[in-house]
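One protein chain is absent from this view; the other protein chains keep their places.
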Amino acid sequence: MNKINVGVVDTTFARVDMGKAVIHEIENETTKVNLIRYTVPGIKDLPVGCKILFDKEECEICIALGMPGPAEKDKVCAHEASQGLIICQLMSGKHIIECFVHEDEGETSDQLIEICDDRARKHARNVIRLLFDKLWLQEHAGCGIRQGFPDAGTIKS
Amino acid sequence: MNKINVGVVDTTFARVDMGKAVIHEIENETTKVNLIRYTVPGIKDLPVGCKILFDKEECEICIALGMPGPAEKDKVCAHEASQGLIICQLMSGKHIIECFVHEDEGETSDQLIEICDDRARKHARNVIRLLFDKLWLQEHAGCGIRQGFPDAGTIKS
Amino acid sequence: MNKINVGVVDTTFARVDMGKAVIHEIENETTKVNLIRYTVPGIKDLPVGCKILFDKEECEICIALGMPGPAEKDKVCAHEASQGLIICQLMSGKHIIECFVHEDEGETSDQLIEICDDRARKHARNVIRLLFDKLWLQEHAGCGIRQGFPDAGTIKS
Amino acid sequence: MNKINVGVVDTTFARVDMGKAVIHEIENETTKVNLIRYTVPGIKDLPVGCKILFDKEECEICIALGMPGPAEKDKVCAHEASQGLIICQLMSGKHIIECFVHEDEGETSDQLIEICDDRARKHARNVIRLLFDKLWLQEHAGCGIRQGFPDAGTIKS
Partner (left out) sequence: MNKINVGVVDTTFARVDMGKAVIHEIENETTKVNLIRYTVPGIKDLPVGCKILFDKEECEICIALGMPGPAEKDKVCAHEASQGLIICQLMSGKHIIECFVHEDEGETSDQLIEICDDRARKHARNVIRLLFDKLWLQEHAGCGIRQGFPDAGTIKS
């Protein structure tokens, strides 16, 4: 069986190498996937990066990794990148799992690295589920699943 | 007569299973519909989820269920998702009923669950009306109909 | 001569029946138009409502009527709807006259009803002018014409 | 030689007739242009107005004139219109020079009229340069050129 191409798009701007964590996680979980990594300068370059992987590299899905800085301007960049990723998905009819970690999400370096690693690995598993195990997702609908933090869980009456 | 495919797209991020409420409501109301459920990780994955159901599963309409968290960042995600759902509708020429409940809409867990259930069921009925009973909608134009809360009603002079 | 199809798209969410005012105004002004009314649940359903009227009902122009609530969240919905209406126009190459009244524009119920009625009727006349009397618009360029309120007028030195 | 069609799109909402200033300026500067004026009700009608001039009237370029009011709501309208103008340009592969004057840019009526006139005339000249004299623009790259106000100039070390 042919392997399925999966794009891993990340940036030189990010201060943690989440692409590496994604690749480890996916290679550890499955042999049915061919990973194509594409590194772009910044977060706003991610949408076209995914577009190129969909169009030129026949990727079936992408994961887009970004790490916006703490300033207000950085929030705007992340917002623009997110809008672009959504439009790219609609143009391609394919999923892009957005995995962004804001630099102010962690209070210490260790905390931030932990969030990045956890979110990257969990979203890597979401990529695999969207390809091979959609039932898992359906069975966890409304379960308050989180990435980067512990699950929030279902709200109980 | 062939059944009409209706997409129910929801998330593992949500903390209440609104998809279940939608499915109960629609199955209770009509036998003319074939429900296709598709669960994605988060709210920003909903637009392409609907696009895939329109393109690959021949859905005539979708309902998109999401539950943004209480933080400012979550509001931005909901905004991006809403924009994507509107663009998806324009690309497909088909309705997506957006049914979002913000986690801060209810003050207690019970209240939040009640809002989710009410909004999901009422919007499920809107899906059915858009398919089979557009006259009901027209007869209630300007009537201040609400989902999740009691109707606001028409403003009287 | 064949009549021209004009779409009137409104919502069950609105608390004043502006569609009725539009229909009265247009029927009173011209017999050259065939009105097609389409009522959707909320303001964010208006863009695809217009798209469907352009594509399936051969409308030459639409008027989109909405009444966002007073909360911040409602302003965001109105913003998303407006963006969608603009994209819909660009995709179709046809005008959609947006006629929104924010629930906090009037201080009393009577005032709000009056604003709705005035804005709906004046924008109904704009629809007619875009179809049959573009010269009127050109002759009033820069004249500070308003809908819902008295004209602001041209600024004099 | 055939004249080049240039669209002048303005609104009845504006309180100063900038279209007139644009037409005077262009007619005074060149005889190689055929001006097509199209007046729409408000600022959010400008994008499709330009689209129609590109598609139906074979315009090579448009200038879009608008005058948003001073309220927060008006700023949002201007933002939506600007986004639409950019999308319209990308769809058409043609320039639209946006010439907006916010009603709160001037402190007195005279000041506001002066800003409108200056910005309209200078942007009219930008239209001509984009058609016939791109070198002028290139030679003034980074020169801090302004419209509506005196040039800011190049920053000197």
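Here the chain labels run A, B, C and D in written order, and each chain numbers its own residues starting at 1.
Here is the rule we go by: a residue touches a chain if its C-beta (ideal position, glycine included) is under 8 Å from a C-beta of that chain, and two chains touch if they have at least 3 such contacts.
The shown structure was predicted, so the numbers you read here are calculated from the model rather than taken from an experiment.
Of the chains displayed, those contacted by the omitted chain across the entire assembly are A, D. Checked against the hidden chain, the listed residues A:L35, A:I87, A:L131 or A:A152 yield one contact partner: A:I87.
Against the chain not shown here, chain D presents residues 75, 79, 82-83, 85-87, 89-90, 93-98, 102, 123, 126, 130, 134, 137-138, 140-147, 152-157. The chain not displayed touches chain A at residues 10-20, 37-41, 44-45, 47-48, 51-52, 55-56, 67, 69, 73, 76-77, 80-81, 83-84, 87-88, 91, 109-110, 112-113.
The definition used in the following text is that only the chains that are shown with their structure count from here on.
Bringing chain A onto chain B by least-squares fit of CA atoms involves turning it by 70°, to the nearest 5. Separating the CA-averaged centres of chain C and chain D is a span of 25 Å. The distance from the centre of chain A to the centre of chain C, with each centre set as the mean of the Cα atoms, comes to 41 Å.
Looking at chain D, no residue sits in touch with two or more other chains. Shown here, the protein chains touch in a chain-like sequence that does not close on itself.
Pairs of chains in mutual contact: A-B, B-C, C-D.
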